[in-house]
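This report refers to the structure that appears directly beneath it.
The other protein chains are all here in position, but one chain of the complex has been omitted.
Here is chain A:
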Amino acid sequence: MLPADRRKEELEKKRAKLAELRAAKEARKSALDASRRDSSATDSTSERRDLDDLVSSLVGDRPVSRNRSRDELGTPSSVSSPLDPHVLREALRAPASETARTEKTPADTPAEKPRPTLVSADFVFFDVPPREKVMYTKEIQTETIDFPNADAVEGPDSRSSPNRDAEPLAAEPPAAKTPEPETPPPEPLTEAERKSILSSETFLNFFDYSSKLVERALNEPYDFMTDYAVNDDRIIDDSAGKNVHRVCSFSDERWTRNRSVADCGWSQKHPELLLAAYSKNHASVTDADGVVLIWNLHLRERPEYIFQSQSDVTVAAFSDFHQNLVIGGTYSGQILIWDMRAKSRPVLQSPLSAAGHTHPVYSMRIIGTQNAHNLLTASTDGLVCSWQLDMLAHPQEALDLVHPSNLKSDGISVTTMAFPYNETTTFWVGTEEGSIYQANRYDRAGSKAGINGLDTYNAHYGMVTGLDFHPLSGPADFSDLFLTSSVDWTVKLWRAKSASKPSMVQQAITPLCSFEDADDYVYDVKWSPTHPSMFASVDGSGRFDIYDLNSEIEVPTVSLTTGTGRALNKLAWDKEGRRTALGSSDGLLYIYDLGEISQPRSDEWTTFQRTLAELESR
């Protein structure tokens, strides 16, 4: 270490100087003594002699030469270092000799012993402690590797691109000099080392994590260093922002090819995250059957997370109350829970037993509040189960929905299920036969658990594919309105019969309005969460329709076709009602931004009430 060396050097120098000084002093002293010797004084016993002389002088004899020598002594003594005790004594002697000299004359009186006036002299003892040098070095975490003999590392490298062992030998000596000479350049890795690192688990995890970070950072289109003062010739097409346009489409070569989107949904907690559940890949046997991918709007090229399961995932959603959990229902009837903090396999799953579902689960909903919530799932055999999310071993409640509609059996085949906003005990189901029923979870005064057989909502001719209740979003309450979509090419708007006033007699309820603009099976319909009179539907020809009932009742306000013409399976609005995710049957997930029309004006609610009144009066 250089500072230590420097210190040593300095110490050495000081020592040398001190030695030098001492030598000089010695020399002077010897010179002095020599001179004293010349004037008849010996070195070794000179002090003694002097004292004797002093005493004798006090007594009587006083050699004159002594005084002279002492005078001679007196002056040099003041020059040399005060630390020398010899000098101290001389100094002491000096005033003594002075006094002795002054009292030279009355030396004749030997009886009177002149008391030498002793003056206390203050000598400042310089006791300087050695100056402590506080050296403060901070080491970096890396170690300096000594640059070994480079030839030994060369090895049998004769391959192309990643091999640069020949070059760095030339590049490294200059590199070693350039920044600081402290760290020698690192030794280049051999090909075998490199390969082993590249396949190691830690490296792969590191690469996964850091490449995601870098891709997210790269995708930032806003350049925060733009200089607005500089004239820019770039033309920005701003009109696209106002209309409905496609933001992006998510797909992954490895995971979404040959699969179709079974379900899609947005995260409540992170508005940029969305998920898509995919069906089985028939082309590949080794891949997992069920795949759920979490996509990030800021990371368009690859999924954030990849979750797998043993059987097709038919329905999936983010858990509203747990920010890291994703819940899925499968074709085999199992309920799975994945955790974003864990690996790609489910952390919890319900067993394949008769206690749970044994048929595909096509609808799922979490109802309740943060502290008391349940997961309700419905499978195609009419079984509706309620689960506690931490205990998937068996459902909390199981309710078999039966309705004597079918001649052969009582069961109904549930394809969709929906709860009105804030309702937890009563729900509506859509069936494969095309009927919609209201069902209660529990027995109540006046109505039993199960299907309410008295009210029938029979207007569809085919399987009901989607059922959605109006979300409570504004000053007026439309939460008894629901929409249904079906394979009979129609979307119908209904007003649900209130559950608090159960009907006594058989009643057939007719829809308020039927939208027949589609030319193909309509696969899904959803209300906008913010705009009271807007909803969207997707159909089998790849069409995406947006209806705004306040402006047009018969036809959609906006109708778009996604490029490929493949069927769109599912539709999900994001939390603000600004974007929609469309899942298509070729595995692509399209994100559309609806622009200005998705934002409701303040009078939309009252306008919608009028529209409804008009519809009812027809």
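Please note the rule applied: a residue touches a chain if its C-beta (ideal position, glycine included) is under 8 Å from a C-beta of that chain, and two chains touch if they have at least 3 such contacts; residues count from 1.
By our rule, contacts and distances are computed from a predicted model.
Novice: Determine which name in "Pyruvate dehydrogenase E1 component subunit beta", "Dynein light chain roadblock", "Trafficking protein particle complex subunit 3-like protein" or "Eukaryotic translation initiation factor 3 subunit L" the UniProt entry assigns to the undisplayed chain of the complex.
Specialist: When "Pyruvate dehydrogenase E1 component subunit beta", "Dynein light chain roadblock", "Trafficking protein particle complex subunit 3-like protein" or "Eukaryotic translation initiation factor 3 subunit L" are compared with UniProt, the left-out chain turns out to be "Dynein light chain roadblock".
Novice: So one chain is hidden, and I want to know which residue out of A:135, A:247, A:508 or A:555 touches that hidden chain in the complete assembly.
Specialist: A:247
Novice: With respect to the chain omitted from the figure, which of A:192, A:214, A:354 or A:391 is a touching residue?
Specialist: Within the whole complex, the residue contacting the unshown chain is A:214.
Novice: If the missing chain were put back, which residues of chain A would it touch?
Specialist: Residue positions of chain A that touch the missing chain: 138, 140-143, 145, 162, 164, 167-168, 171-172, 175, 179, 183, 185-189, 194, 197-199, 202-211, 213-215, 217-218, 220-223, 225-226, 234, 236, 241, 247, 288, 301-302, 306, 308, 343-345, 593.
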